[in-house]
Structure formats: structure tokens, C-alpha cells
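Let's turn to subunit A:
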Amino acid sequence: MGLGYLTTIGTFVGIYIILTLSLNIISGYAGQISLGHAAFFGIGAYTSALLTLKAGFSFWLALPAAMIIAGFIGAGVGIISLRIKGDFLAVTTIGINFVIVTVFEYSDFFGGAYGIMGIQYPMLFGLKISKFYYLMLVFFFVVVTAFFCFLISKSWIGLALETIREDEDAAEASGLNCAKFKIIAFAMGCAFAGLGGVLYAHFMRFITPNDFTFPVSITIVAMMVVGGMGTIRGPILGALLMAALPELLRPLANYRLLFYGGLIVFMTRFQPQGLFGENAFIIKKLFGQNLRAAFSKRNRAGGEEI
Partner candidate 1 sequence: MLKAENLSVYYGAYRAVADLSFEVGQAELVTFIGANGAGKSSTIRAILGLADRIEGEIWFDGQNLKNVPSHERVKMGIRIVPEGRKIFPELTVLQNLQMGAYFIKEKARFNRNLDWVSELFPILIERKNQLGHHLSGGEQQMLAIARALIGEPKLLLIDEISMGLMPIAVDKAFELIKQVNAEGMTILLVEQNAKKALTVAKRGYVLETGRIVLQDTASNLQQNPLIKKAYLGG
Partner candidate 2 sequence: MTPILRIEDLSKSFGGVKALKTVSLDVGHNEILGLIGPNGAGKTTLFNCVCGVFPPESGRVLLKNKDITRQPTHRIAHLGIGRTFQIVKPFKNLSLERNILASLCKDRTKGLSPIMFGTGLKKHRQEVLRLLNLVGLEEYIDQTPMTLPLGHQKRMEISRALALHPKLLMLDEPFAGLSQEDITPLLQVIKNLRSEGLSILLIEHNIPYVMELCDRLVVLNFGEVLCEGTCEDVQSDSRVIEAYLGS
């Protein structure tokens, strides 16, 4: 196992963390189930690939552009979510995933089934950066994404999204425009999925529609659920665990998927709130109780001192 190999895995893990965190904005905070997140991963990747190859954009310019486009299309899904709800929405997002992949696959503009080749590594100060620095770049963006999620969770908008997740009627009665916030949630989540796509495209330098199909969406959802929805550590650790796991299971070669599937079943069955969620076993072990109780106790203790 060479260093190069580890760098590659590290990069993938980083990209998955970004994807999982971005889905968490939509599903974990706002409570809207999306099973088609890979489509926006793909939109980011294709936009950036085409902008750099055909329009001559630099990586640094293509990146925000791809995020904006993914965000806009995501907002469209947000608008759909106003009309189609619950399980209907979940299945609709599967459909959106299929339709978008089909568009990539069947139009020459997107390179058809063969995808797009020859995407360049980004340049920094006129130099092509190395694989290792690319890993650093990815991790820089992981930190940016996580920090963005942290800001959301501490901000008014995060509060608004959480209230929508908990109870839309009560949120409306509290003066929150649920429609607006749902669209914002989808736009933000999809924009960051687009960021993941950009990083993926320029790392692989070769993308095909196959990289963004429904099973990828499911992987992202599974990472989020196994980690623990609605938190920041949950998606990060879930993605870390489940993206690294297939590599750790490599010695089992022939039984990898078997264990992978079994693990998902096992974790959801016995730790349905997520491995690192609010009431998780590990957290309880570490803090002796669930996290919120631990914090509120600390806050109160602090209050008494003052």
C-alpha cells in the first residue's frame, strides 16, 4: 500500500464527506428526503469539466460557476418539493437522478456514454499541483464545507430549517416561510454537492455518467444515516467510516459487498439514530449520557457560577 494509494483514498474520502455534509443540509436539517443527490454531484463535475475544457475557464473560476449551476438546478428540485411531499418526493428524486444521468449519457454535448476525458488538474501560481497537494486542497474544502454547515447550524437559517423538519404547520404559524427555506436548503445542499463534483472531476480527469448513478446517491444517504443525521460529526464520521471501509475490507476481497451491506443492516437495525448521532451508543459511552443532556448540564453549571 503505497503513499500514492493512500492519497487517492484520502481524496475520495474527502469528496464523500463534502457530499454527505451537503445532503445533510437538505435531509438532516430541513428534513427533506433526497435520494438523487448524486445527480448534483454529477452536475458539478460536468459543468466544471465542460467549462474548463470548452470555455477555457480556469479551475478556480469553474469551481464557483459549477456550484452556482448545481445550486440553481437544486433550487428547481426545491420548488418541486413544495408540491410533491414525503415518500413521493423521495421517489421523485430517484427519478430526477435517472433523468439527469440519462441526459449526460445520451447527449453528445456531455460526451455520451464515454464521458469526458482530459480534464486538467488545477494550476496554482502557474504550476500544476501534485496529487498530495490536491488532497490538501480537498481537505481545505472539507473544512470549508464543515465550517459552512457549522455556521448554518448556529444561524437563524439553520434554526428555520430545523423547525421545518420538526413541524411545518408550527413553523408557518411562527412566521417562517417554509417554501422559501426549503428552496434555500435544496440550493445550498446541491451547490455543495456540485463542489464535490468539481473536485472529483479534476482529480479523476475522466468522468462518465456511470459515476453519478442512483447507487451513488444511496451510498451518500447511507453514510449520512449510519453516521447520524442532523449533526455535523455524524455525516463526517459516517462518510469516513463507510468510504474507508471498502478499502479496509479489501483483504476480504470476495466478500466485500456482503460485509458492506451487512454492516448497513446491522447499524441501522441496532443504532437507528446513527452511530454518532444524539443518542448514539458511542456518545453515551464517552459522555456517560446523551450529548444534549451533557451540554445542558454544563451550561447550567456555568450559569450558576455567574
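Regarding candidate selection, all candidates are chains of the complex that A comes from, given by their letters.
As a working rule, a contact is a pair of C-beta atoms (placed from the backbone, for glycine too) under 8 Å apart; a residue touches a chain by one contact, two chains touch by 3 or more; residues count from 1.
Only a predicted model underlies this, so the values are computations on that prediction, with no experimental measurement involved.
Visitor: In the complex, subunit A is touched by which of the candidates 1 or 2?
Guide: Of all the numbered candidates, the touching one is 2.
Visitor: Spell out the part of subunit A that touches candidate 2 in their complex, as residue ranges.
Guide: My answer: residues 151-152, 154-157, 159-160, 162-163, 166-167, 169-178, 181, 184, 230, 278, 292, 295-296, 299-300.
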